[in-house]
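Removed from the display is one protein chain of the complex; every other protein chain stays in position.
Letters A, B and C name the chains as they come in the text, with residue numbers starting at 1 for each one.
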Amino acid sequence: MIKVGIVGGTGYTGVELLRLLAQHPQVEIAAITSRGEAGTPVADYFPSLRGKVGLSFCDPAQASLEGCDLVFFATPNGIAMQQAAALLAAGVRVIDLAADFRIADVAVWEKWYGMNHASPLLLADAVYGLPEINRERIRSAQLVANPGCYPTAVQLGFWPLIEAGCVDIGHLIADCKSGVSGAGRKAETQILFAEASDNFKAYAVAGHRHWPEIRQGLGRAAGAEVGLTFVPHLTPMIRGIHATLYARVTEERDFQSLFEQRYAGEAFVDVMPAGSHPDTRSVRAANVCRIALHRPQGGDMLVVLSVIDNLTKGAAGQAVQNMNLMFGFDECIGLSQIPVLP
Amino acid sequence: MIKVGIVGGTGYTGVELLRLLAQHPQVEIAAITSRGEAGTPVADYFPSLRGKVGLSFCDPAQASLEGCDLVFFATPNGIAMQQAAALLAAGVRVIDLAADFRIADVAVWEKWYGMNHASPLLLADAVYGLPEINRERIRSAQLVANPGCYPTAVQLGFWPLIEAGCVDIGHLIADCKSGVSGAGRKAETQILFAEASDNFKAYAVAGHRHWPEIRQGLGRAAGAEVGLTFVPHLTPMIRGIHATLYARVTEERDFQSLFEQRYAGEAFVDVMPAGSHPDTRSVRAANVCRIALHRPQGGDMLVVLSVIDNLTKGAAGQAVQNMNLMFGFDECIGLSQIPVLP
Amino acid sequence: MIKVGIVGGTGYTGVELLRLLAQHPQVEIAAITSRGEAGTPVADYFPSLRGKVGLSFCDPAQASLEGCDLVFFATPNGIAMQQAAALLAAGVRVIDLAADFRIADVAVWEKWYGMNHASPLLLADAVYGLPEINRERIRSAQLVANPGCYPTAVQLGFWPLIEAGCVDIGHLIADCKSGVSGAGRKAETQILFAEASDNFKAYAVAGHRHWPEIRQGLGRAAGAEVGLTFVPHLTPMIRGIHATLYARVTEERDFQSLFEQRYAGEAFVDVMPAGSHPDTRSVRAANVCRIALHRPQGGDMLVVLSVIDNLTKGAAGQAVQNMNLMFGFDECIGLSQIPVLP
Partner (left out) sequence: MIKVGIVGGTGYTGVELLRLLAQHPQVEIAAITSRGEAGTPVADYFPSLRGKVGLSFCDPAQASLEGCDLVFFATPNGIAMQQAAALLAAGVRVIDLAADFRIADVAVWEKWYGMNHASPLLLADAVYGLPEINRERIRSAQLVANPGCYPTAVQLGFWPLIEAGCVDIGHLIADCKSGVSGAGRKAETQILFAEASDNFKAYAVAGHRHWPEIRQGLGRAAGAEVGLTFVPHLTPMIRGIHATLYARVTEERDFQSLFEQRYAGEAFVDVMPAGSHPDTRSVRAANVCRIALHRPQGGDMLVVLSVIDNLTKGAAGQAVQNMNLMFGFDECIGLSQIPVLP
């Protein structure tokens, strides 16, 4: 049994963390902070948690997070980098669900996130929390950078191909579609129901912050810089990411076997039969990535379909998976939810 | 550990039963039947169950349901009444999620369901499976008629008032809104996405089959016939029922206390603070009914808001709750899912 | 050809007005104001208007609205009451799509809208712009208070019954469901896609500002105070209101004929065959109210279903209809759009 704290619990990754942690048999939620909602019972704020979570939000200044074994940051970008160092110094392990520690190159990070990094020295110690790629380093990590939602779906879909060196890494394409919860729980006009419903659009085609994160990961797999075109789209659903990945084959392989072998034994990556069309609802509210391969019309283009729930395998579920690894629990504990269908 | 069978597993109540039972620690799913899909692995049909359910659908004729402790019927109306008698005779207990045993008066049933009842003699033994009303009889029942979705939300909302005799039972109004999954997984034009999305309508205002079921239940509470106007509507969401109930007060009470006391100790009925507005997502994919009371503008009309997930507390979750009672399990086992939000 | 101005054009009623007026053969849009977007071409702000509207938003202080024949206020509540007097004094006629002039009793208005009324003297001259009830007064009005969306659907549905004196006016019930655009184009958390989608809830059951407006109207029809319970709900669609109205019959009539006769000759009210279930998409983007009557199960409760598009017949379309009357145009000009289906 470990004691965990959550900093910033009023967003969608926060409430998803609460849903998962409230049922985790090895976890006691010791504190959850919110500047704006200090004093409010969590279950008043999220009635879905009535009878399940008894805590109230507390002011960050009042929370004794140093007494926790682990603190999750479910905050906007730029918060964890200010507070993590003190917690780590106090022996508290940290998982940041935001982007503060995802990019190793501080100059790249500062360019894309538009601020100075408050703890550049921590970047070298931060472990990128994609367990299927980085499991052993996560086990002993003090500070885990939980991956972004798009980067999770895209990296898991491209990884086996790039490791195997059998596609043109200069012209990878990731055409990604996200549910609207990916934009967070912010009062912004463009994600209003009457704007985003019955509508579809691309956004940030010129450049999205997940582009350098994906390139960093795939570059590590390739041992070289990769060329990536990444186009995110907003689709009128609440949860879910569908990544449609295009890679030009440079060396023929049995790609289906390649993927099945790469992910054999992975509890949270499901390589479906060749020719499948995974849909996002098949992973709704569950910590799983489903992948299917296609080779349309006998051409040289391989198409990989990769789906996750952006709030679960793409955020809070993956964070719990990382926590399980860090504390020596069974990796699957607390993550056995079956997707909600329909 | 009990062995259960499911007859008819390809619909929405079927897949919801599978989601709940696959994680129930006291249950082994022994067989699931489908005439049309015999031989198909369940997880091929519902990819959400990949890695969670290893069974294949089997032909009803091949399934040895007699070896089960309990059989659920997740079939269209008119099937259970043909097959239940043989199972009961073999000592198998039965929960029918369809309507075959919900109405005690066979003439009323035959009028509303448009067919002759195949097992009228069983009606006297069938127990109406609304645990909050009928818990003791359910424990010992051999045959449970699982309530309809609308009847669950409406009866739980009206029950305390009618028991207490403090409203005009001649003019009750239930204005109900259901998600589209309530219509089942049937290939019908009117429930296509392009018909039901971004649209709202009433249906069956002249008469809906849940009307006699609700009247039967409320009539038992009142000890007299009740006058009920029931208007169901189709609303563009997948899961959820929102019942807005209107009753004219004939005798003043502390209605909030009345409800809180009536449902004190009930794990699956949540009486919210007066003036709350429960939304359907606060119960999504969970076995709970949330209720809130309003007395607008000081008039004599009491407004009760009652929400459930039509597939969980309104169908499969309630069936599992009934199973728990019938087999002496803790009533809450396997039903602790936290609602999925957002 | 008349010159019109629009004050406040960045909301949903504003863009709907632009859609309708840009195609109206008798109208020249002379100016459209927005404090925040002054200088921005309207078609940059609303790309749906590219090639259709050449104007830019102008600063309210710069707009020479006094040169217009008519000014529409598509502003939040509380703006028109500050600016209308000067325009009227300059001989400009005014239609306010907000609520400033809808309630004749200034004390009632101030209570419900929570501010002092800036032009109480204008209230006596303001004409309530529901053409089917008030056509002659609208023709000569200088200042028209365009009705609210709920009040339009509810009043048109109840009016014939109350005029005829054949229902219990002490216990009217209006259970109303609105699309999310009814909440306006405001950056508020509760109307985000991820909050309002796949969800249903009641709101403001204790009291909604449209309650006194509806009561005022129905009270005029009855010549007496009416008792009304009004419960609004948010439904996950963009446009549309569905009002389900309940009235206890006190005197039998041929209600179908009563409605058909009351609305004979009305271009924008469609009394459907008895037993119909009008859906909101049958009026989407069109200036029409469809009504159907039901008498369920032979009881004494009459059920009236009334649907409109909240932005068209419930706002901008009705405003254009009022404009047509005020300037002696054919009432239907510019309002012949066929609903968009599916």
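Just so we're on the same page, a residue touches a chain if its C-beta (ideal position, glycine included) is under 8 Å from a C-beta of that chain, and two chains touch if they have at least 3 such contacts.
In this text the structure is predicted, and so the values were computed from the model without any measurement.
**Q** May I ask which residue of A:Y128, A:W211, A:F268 or A:F329 touches the chain that does not appear here?
**A** Within the whole complex, the residue contacting the unshown chain is A:W211.
**Q** Check each of C:H117, C:K177, C:R281 or C:K313 against the chain that is not shown and name the one that touches it.
**A** Only one of C:H117, C:K177, C:R281 or C:K313 touches the chain omitted from view, namely C:R281.
**Q** Using the touch definition up top, pick the residue from C:I238, C:C289, C:V303 or C:L335 that touches the left-out chain.
**A** Candidates C:I238, C:C289, C:V303 or C:L335; residue touching the omitted chain: C:I238.
**Q** Taking the entire complex into account, which one of A:R135, A:R220 or A:H294 touches the absent chain?
**A** Answer from the full complex: A:H294 touches the omitted chain.
**Q** Footprint of the hidden chain on subunit A, which residues?
**A** Listed in rising order, the touching residues are 171, 173, 175, 177, 179, 194-195, 197-203, 205-207, 211, 227, 229-231, 233, 235-240, 242, 244, 246, 248, 275, 277-281, 284, 294, 296-297, 299-301, 303, 305, 307, 342.
**Q** Touching the hidden chain in the full complex, which residues of subunit B are there? Just list them.
**A** 12, 179-181, 183, 185-189, 191-198, 236-238
**Q** Which subunit C residues touch the hidden chain?
**A** 12, 15, 19, 22-23, 46-52, 181, 185, 197-198, 238-239, 270, 272, 276, 278-279, 281-286, 290, 336-342
By definition in this document, only the chains that are shown with their structure count from here on.
**Q** If you tally contacts for every chain pair, which pair is highest?
**A** Top-ranked chain pair by contacting C-beta pairs: B-C.
**Q** From the mean C-alpha coordinate of subunit A to that of subunit C, what's the distance rounded to whole Å?
**A** Distance between chain centres: 45 Å.
**Q** Roughly how far is subunit A from subunit B, going centre to centre by Cα mean, in whole Å?
**A** Centres of subunit A and subunit B (C-alpha means) sit 36 Å apart.
**Q** Compute the distance, rounded to whole Å, between the mean C-alpha positions of subunit B and subunit C.
**A** 39
**Q** Of all the residues in subunit B, which ones touch at least 2 other chains?
**A** If we look for residues of subunit B contacting two or more partner chains, we find 197-198, 238-239, 278-279, 281, 284, 342.
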